[in-house]
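Take this structure first; my questions come after.
A single protein chain has been omitted from the complex, and every remaining protein chain is retained in its original position.
The letters A and B name the chains in turn, as written, and every chain counts its residues from 1.
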Amino acid sequence: MKKQFPLAIVFIAGMIFIVQFFSPAFTPIQERFTHWYIVVAVFAFVLGLANLTRLNLQKIHRQQEGWIYSIPLLIGLAGMALCSFIFGIEEGPFVWLFNNMMLPMSATMFSLLAFFVASASYRAFRARHKEAVMLLVAAVIVMLGQVPIGSAGFMEHLRLSDITQWIMAYPNMAGQRAIMIGAALGVVAISLRILLGIERAYLGED
Amino acid sequence: MEIANIPFWDFFGVWVAALLTLFIFSFLYKDNPFYKFAEHLFVGISAGYFVGYYYYNVLLPNFWEPFYYQGRYEYLIAVILGITILFRLSRKQAWVSRFGFAFVIGCGAGINFIAYLQSNALAQIYGTITPLVSLVSGEGGILVDWKNTVFNLVAIIGVCSALTYFYFSKPHKGFLGGVARLGIWFLMISFGASFGYTVMARISLLIGRMHFLIFDWIETTINVINGNIAIGSTF
Partner (left out) sequence: MGLVKTMSSLDRRIIFLVVALAVIIPLLLPIGLPIKPTAPVKAFYDSTELIPEGSYVLISFDYDPATMPELQPMAISLLYHCFSKKLKVVMMALWPQGPQMADLAMEVVNQQLQAEGKPLPEYGKDYVNLGYKSGGGLVIIGLATNFGAIFPLDTNGIRISELPLMDKVKSAHDLQAVFSLSAGDPGIPAWVMVSRMAGYPTPPQPGETDITGKMLILGGATAVSAPQFYPYLNTNQMQGLLGGMRGAADYETLLALPGTASEGMDPQSIAHLVIVIFIIMANIFFFLEKRQEERKAT
């Protein structure tokens, strides 16, 4: 029951999607599984939410280091959720909070990486050997060729934009395709291992 | 001259957004309480946002609508499978969560098996099998398009050599080693191009935030101070 039943669920669920690809006779059951999946996926989020809430409540209760920051986290969570239930998600405070708090914070958090990528370029991007030189030269050409300044002034004669387009369409495409094929074969193999019950890490410990 | 108007909540919102932006940028100097506050608030608000969307955009239309309004009681199976996932929170009963996870993982594995094999493996292999010599019809009959021929060769050699590099069943020595080395060069050019694009992406995000700070926050505030923009009296 504890192991065999989940393994059977995995096999049946997976095989339905595979055989449906070859035979439309299985479409009705595949559709049903698809509709259920959409609902089940919500509970995966609920699990994360419950865990986040529990951890932060525990942190406050035990007054662990940095517990004070758990308060804005929980207030933000409860406030946003309540706003959605009281005022809806298409207008009112929910949208205001999204536009003026969630949106700027999310955008700024990732924009920090601009500074770190510049710093990393300065500190770590060294032409130590032949392969590194190729990486460095490709990066520099693409960086200049992808922006208008690469086609302005004297740089226009270097035709960096055209070289960039060529790098992207041929050597880059070839490298990306090799990675894509390799990764795809890996995914296919691991999917098969999961379906056949060979790969069981997702079951966790007994 | 007609004075532009900005609703109070919009103007207040711009200030809140600007302060939170600056709180996060303060991390560039060093980790500090303002950054930590904004970071935690962001996590909380995001989680609250997801609650709203999962409820209104998924649970109501995809469970409540068919279950309650259409009487399709088989949707209870989905909810039961979902509830089993929550048992992961319990130490003793965590095994119950396997049922829900098994369903999610099984469906995912089934889709991935076909989708990856078809689009990312077979279609890409098929795309690589192109004529080595590219021909075009011209005035003097059929001619060799040398430019395309060379470009196709680059692509074919690139894919094959890079795949050879990923082949670990034999040691990379002799001819195999040489081809694998060529593969590394193609991969390095790919990574270099990706790095160039990554720099572009990160700078774009910074431009977005700077644009907001300069034009939406500072410029609007200066205009309000100078009386070019009036703050709406209504909320």
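Just so it is clear, a residue touches a chain if its C-beta (ideal position, glycine included) is under 8 Å from a C-beta of that chain, and two chains touch if they have at least 3 such contacts.
As the structure is a computational prediction, the values presented were derived from the model and not from experiment.
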item: Hidden-chain contact residue, picked from the options B:83, B:153, B:182 or B:205; value: B:205
item: Which residue of B:79, B:94, B:123 or B:176 touches the chain not shown here; value: B:123
item: Residue ranges of chain A at the interface with the undisplayed chain; value: 17, 21, 27, 30-31, 34-35, 37-38, 41-42, 45, 89-90, 95, 98-99, 102-104, 106-107, 109-110, 114-115, 117-119, 121-123, 125-127, 136, 139-140, 143-144, 146-152, 161, 165, 168-169, 172-173, 176-177, 179-180
item: Contact set of chain B toward the excluded chain (per top definition); value: 28-29, 49-50, 53-54, 56-58, 60-62, 65-66, 107-108, 111, 114-116, 118-120, 123-124, 126-127, 155, 190, 193-194, 197-201, 203-211, 214
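Simple rule for what comes next: only the chains that are shown with their structure count from here on.
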item: Interchain centroid distance [CA atoms averaged], chain A/chain B, Å; value: 5
item: Complex contacts: residues of chain A adjacent to chain B; value: 2-3, 5-7, 9-18, 21, 32-47, 49-52, 54, 66, 69-70, 72-81, 83-85, 88-89, 94, 96-118, 121, 131-132, 134-143, 146-147, 166-185, 187-188, 190-192, 194-195, 202-204, 206
item: Chain A partner contacts - residues on chain B that touch it in the complex; value: 9, 13-14, 16-18, 20-21, 24-25, 27-28, 36-59, 62-63, 66, 74-75, 77-79, 81-83, 85-86, 88-89, 94-95, 97-107, 109-114, 116-117, 119-121, 124-125, 127-128, 151, 154-159, 162-163, 165-166, 183-200, 202-203, 205-206, 208-209, 212
